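Reviewing the structure listed below.
One protein chain is absent from this view; the other protein chains keep their places.
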């Protein structure tokens, strides 16, 4: 595919923090929260805890064997606590890097590079937002819900998972006062038709000044359609394999719909948070 | 240097054990015995504890960084305990491999390959032997002293070290009933002239049917000279960098005086224990 | 105090450490002070507008990585309006890496980027030569020489030529490129390589093959650097798998006058700074007053090379 302008800058590419650094952190906790997800907490200095919702750190996972992990692994921040001086991540063990990460014990070192990327942006005139996430995407959305609540916005969180056993972060969203709607495949409640009805209900009730999503292609498509139909703006946090995490290597490009054409953007640098309608589902 | 026969087989190249295997052991202990030496004990099965004095294991040290350690590291057995099902090693932290080894904690795994090489051979008609070692070479000689004692031979152990603080294994030798003579650089007792007097005394007293040494070039030269003068046989355990440990790669060759010529032999396969007079000092 | 200045083919650098093309961009200023670098070498540009290769574009290999980024290029207007002003804000010399599919393309692009603020041109001749069946310019002495000579005629800027390691005799190519007027050589680009996903039974890179870089290749490129340094008089910039100051010093002892740090920056973003500081401490510790004293200081004993003396067959 060829585009007229392979690298048009997205309009919200304002840097979040002007600095990033390599931090030698100490692991405080690294525990399974359910059969699929682990929760890791590490010490962090003020620059690290200044990370914004939707931004990420690039983690150096311990060596696993000759094949790596060689690259760092990107993880969006799940919780940053400037007072405690900690950052936390929620992750799923999927391959060599996260497998090695899961072996860390309290007291071990963890090398974090960040904060990186462009996080979520809240418009001051939004009153009520809807966040819709699935799987580990909820980890990325949790700090956004917190930020919105802190800015006096109402939050409805639609949390989707395969089964209640692997549903994460419900309490985290409830703790910030969000209305939480949990849906699962196992319960037959997460199908697109049902979700669409739920969302249309929220729109009708005036709860959806903006949509936010992460973690599911199907949800992205659904929100794009509803967003277009009702003129509701939104943002999506995307994933892509990364090497540098700093916009240097161009391995993490994705295609976006921009001005009627297709533009290539770097997920690490121009995102990982992008305009809902510009994202192209995968 | 060119030899008429680069690989003449040394006469004592009888295999010690017909099998060797890669063992996945558990570390039971890994502690500093003084400022320079560490003592590591690992679980071992009967094939591993059948290791003979002077034989070695090829150890897989944990990764330290991108540069390695890539090869295994050879370590002669310090103690094998078939009843307890353990093998122990005494080692000095010198570079990347031993540094990584020193990080292991009880419960960690240690991959040992062995037993390997040709160990010490005791002639049945020897009654009293003298072992002369320095530094970590004493680790290699300790099981020999034990073996000799078990075979009813008298053992005099001349142990040399920089200072009393880094003198190792004295008790180990005393425990098997050896007469122990400790000499140190710090005490001014380890000089060649003084040692020669000590050894000449032992020879005069009929304590030296054979010499055994490891760990010092100067000691090797001295024993070779005395051995020639008095017709006393002997053996020396040599070190050389190893890759395979099994006689396959020819990286560990050293030159030996054989039949008036110079022969290349593999320390891992033809040794590490060699005839005292054939060894060429380094 | 160690004098860290080096002169590389007409460009005076405050120190011998710089990024490798394609592993550096303005985003790195979040973590690294560009004023501390010896030079800034930017991602290869082309005249043509290009999107780069199919995804996935990178994968991990033992102590290394493959990349088939290609050269996504936003064209010359973007270069003039965006890229150049981004870097000319710094006082560090800017090296512009260029590539083209034809000899004339190389020459005219060199002309076009010979602008105020550009300290040197680095010609990335590892790209396919459309006039010769798509074989890389850097693969043969003759085509490497033609490209170099054509660029030389069109620019008066210092000209660095970056060689490919995918060749039988890199010294021969180094000599040809020197003869054609290069002021310095960069040794080297990536090794053509591939990896396969045995579950999907497909190549791990969207474009099947890609370039291997990182610590894995260092011993090979170090050997090439040593060979080139003995073959030519122009300075050599060593580039391949440098992760630490020790690695950079290996290159300098083997004959490199400066080094480029690539892949490791993805893993340790501040690696260039630690390389730089480590070289300086090494010089201090060993009593070198000038970093240039390291260059080629390797002492190679006349090997007795027993194994090369093929004696007469015994029978």
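Per-chain residue numbering starts at 1, and chain names A, B and C are given in the order in which the chains are listed.
Methods note: a residue touches a chain if its C-beta (ideal position, glycine included) is under 8 Å from a C-beta of that chain, and two chains touch if they have at least 3 such contacts.
Source: prediction; values computed, not measured.
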Which of C:19, C:38 or C:64 touches the missing chain? It is C:64
Listed in rising order, the subunit C residues that touch the chain left out are 46-54, 61-64, 66, 70-71, 75-77, 101, 105, 128, 130, 134, 139-140, 166-169, 191-196, 198, 201-203, 206-209, 212, 214-220, 222-223, 226, 241, 246, 249-250, 253-254, 282, 297-301, 303-308, 310-315
Those residues of subunit B that touch the unshown chain are 1-3, 5-7, 15, 17-22, 60, 66-72, 113, 116, 241, 243-251, 253, 264, 269
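Everything below uses one rule, namely that only the chains that are shown with their structure count from here on.
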Greatest centre-to-centre gap (Cα means) from subunit C is with chain B
Rounded to the nearest Å, the gap separating the Cα centres of subunit A and subunit C is 36
Distance in whole angstrom between the CA centres of subunit A and subunit B is 58
When centres are defined as mean Cα positions, the distance from subunit B to subunit C in whole Å is 48
The positions of subunit C in contact with two or more other chains are 63
